[in-house]
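Here the structure comes first, spelled out in structure tokens, and everything after it is commentary.
Excluded from the complex is one protein chain; the other protein chains are retained at their positions.
Naming follows writing order (A and B), and every chain is counted from residue 1.
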Amino acid sequence: MMQTLATWTRPAISRPLTTLGVIFLLTVVVFAAFSPWIAPYAPDQIDPANRLLPPGGAHLLGTDHFGRDTFSRLVYGARLALLIGIGVVGFALASGVPIGILSALYPALGRVLMRMVDVLMSFPSLLLALGLIVILGQGVFNAILAIGLIYLTTTARIVYGVALRLRAEPYVEAARSAGAGTWWIITRHILPNMISPLLVQASFVFAFAQLGAASLDFLGLGAPPDIPSWGNMLAESRIYITRASWLLLWPGLMIVLTAFSLNLVGDAIRDRMDPRFREMVGR
Amino acid sequence: MLNVDNIVVSVRNGPDIVRGVSFRIEPGEILGLVGESGSGKSMTSLALMGLLPPALHLSAGSITQDGADVTHLAPHERVRRKCGKMAMVFQEPMTSLNPVLRIAEQIEEAVRVHDPDTDASPRARELLDMVRIPDTAHQMRSFPHELSGGMRQRVMIAIALACRPQVLIADEPTTALDVTVQLQVLGLIRDLCNRLDMGVLFITHDLGVVAQLADRVAVMYAGSLVENADVEPLFRAPLHPYTGALMACLPNPESDDAVMATISGSAPRPGAIPPGCPFSPRCSRAQQPCLSGPVPCARGVAGQTAMCHFPLNESVLA
Partner (left out) sequence: MGRYFLRRTGAAIITLIAASIIIFGFIHLIPGDPIYVMLGDGATPEQVALLRNRMGLDEPLVVQYMIWAGNALQGDLGQSIFFDTPVTQVIKEGAETSILLATITMVWIILFGVPVGILSAIRQGTWIDQGLSGLAMLLASVPTFWVGLYLILIFAAGLGWFPSSGFPSIFEEGGLSNLRYLILPSLALAAPNAALILRLTRASMLDVAREDYVRTARAKGIRPYRVVLRHILRNALLAVVSAFGFTFAALISEAVVTETVFALPGIGRTVVQSILRRDYPVIQGVILVTVCLYLVINLLVDLSYRLLDPRVELE
């Protein structure tokens, strides 16, 4: 236990930036979990007398064109950011991992499945997401599916690569020739050895999901406009940027810092990974 | 003449991998450096060339060539000096040539580093002739992947010869090759050594190759030299028990013994080398004095030296 603790605290000391990133992510989590207690106003509380107020005074970070409190909306926006991140990562892993592993274990099935992944990958990622939005319609859940579909492909590819190499490892070969069942091999040999690469992939997907969701919001094809998401806040403030440039700053910073922190965490995990897997993930 | 004096190679902020190695190489002689993998022989050779990987450094000792100190010079600084030079041939001929450059370009490049003013092309052809590559004109235009392993190793030797080295370092140059090709390359090295009056440091784990090729032998174990001798006295009567054990492992054509001897246990890792004689845990002759304190040097009549308390073949001791 002490040893595991040491392996996790040592990088914190040697990587101050990553530590700051983790602290920021924890802040986002706290914002999301305790929004009503942290936010001084309701996110949708309109105050026409106090429109486009600069930061300071009763409104810490100013107000938007409806007089809504920017800080409160940022705090509530953390909820959607986490929801999107967890949803996309969950979808990408829940679909990509089985596809990758089954493809590696059953080459005939793998040829078909990986070919399909190739086909999906030939679609430019944003157009793929937009196409899905057209079919499913606009909404938070559909945005999660659309972005998740993009990362289904990369996750399946990575899992496939790692699983193929693991399958060729002598101890897995030995287990197979000793008559171990497929399920046993997957749960005992493949999944445990895939945790580090999957953690890395998860943190990167989480980061890029933030950017993807923000883009969809900005295009007006993501979360419905009444939901206080950081992307929606940017989209709405667009026409006021010359009059109230701070409206552009705060939600943008939240998105950037969230994605940046997740990238830092992913990088830190990758650097701590077994060098063999670093080679396999190959990033 | 190359003189290596007590060099130590260490992992940065870590253990020593080469622990005080000294030897000298005269022109026209082949010194065989023998040891198991991990004994530090490759790192010794890279230290001589100034090619240690970034994680390692030469922390003590000196390397002098023709009396001039070259210990801390980078390879590109050495080649541009006027006195004797070193060149090296590596173990892996398959990966040691640049895949996207033609053979001619790779040899001419080495020629031009040495003398920038000459026309590199005839000299490159001459070098390929020296290493007995047939159909030079055709081979010059080839890419490395079009050549066999043996041919590639000859090209590597030609590149090494480009700077007219006084000492050629060859790190297991034949290990990756077929047996017949091995013999040809070994013959070539012997021949070049005689013809060019060039010293050779030949690194190998194979005592059989050393017996064929070397004039003198240095046996390395766990980062130290344990025995130094001319090749004949060594094979007649080794002093160090480790050398004796290595010889016992050689396949003996005169005996029908199907079972080959092995040395029990395994070589210690750097950082976990026992005090006293490093071989003591695996040595059948080890006694109390071997387990701690400095190890004395035993001398044989033919100039052999061995770091051992209780050497073999007491009859040849001086």
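Here is the rule we go by: a residue touches a chain if its C-beta (ideal position, glycine included) is under 8 Å from a C-beta of that chain, and two chains touch if they have at least 3 such contacts.
Every value quoted in this text rests on a predicted model; they were computed, and no experiment measured them.
Shown chains touched by the undisplayed chain in the intact complex: A, B. Contact with the chain not shown here comes from a single listed residue; of A:64, A:236 or A:267, that residue is A:267.
Across the entire complex, the residue among B:43, B:104, B:156 or B:308 in touch with the chain not shown is B:156.
Subunit B meets the missing chain through residues 49, 51, 74-76, 78-80, 87-88, 90, 92, 95-100, 109-110, 113-114, 143, 145-146, 156, 159-160, 162-163.
Within the entire complex, the positions of subunit A that touch the omitted partner chain are 17, 115-116, 118-119, 122-127, 130-131, 133-135, 137, 207, 211, 214-215, 218-221, 231, 234, 238, 241-242, 245, 248, 252, 255-257, 259-260, 263-264, 267, 283.
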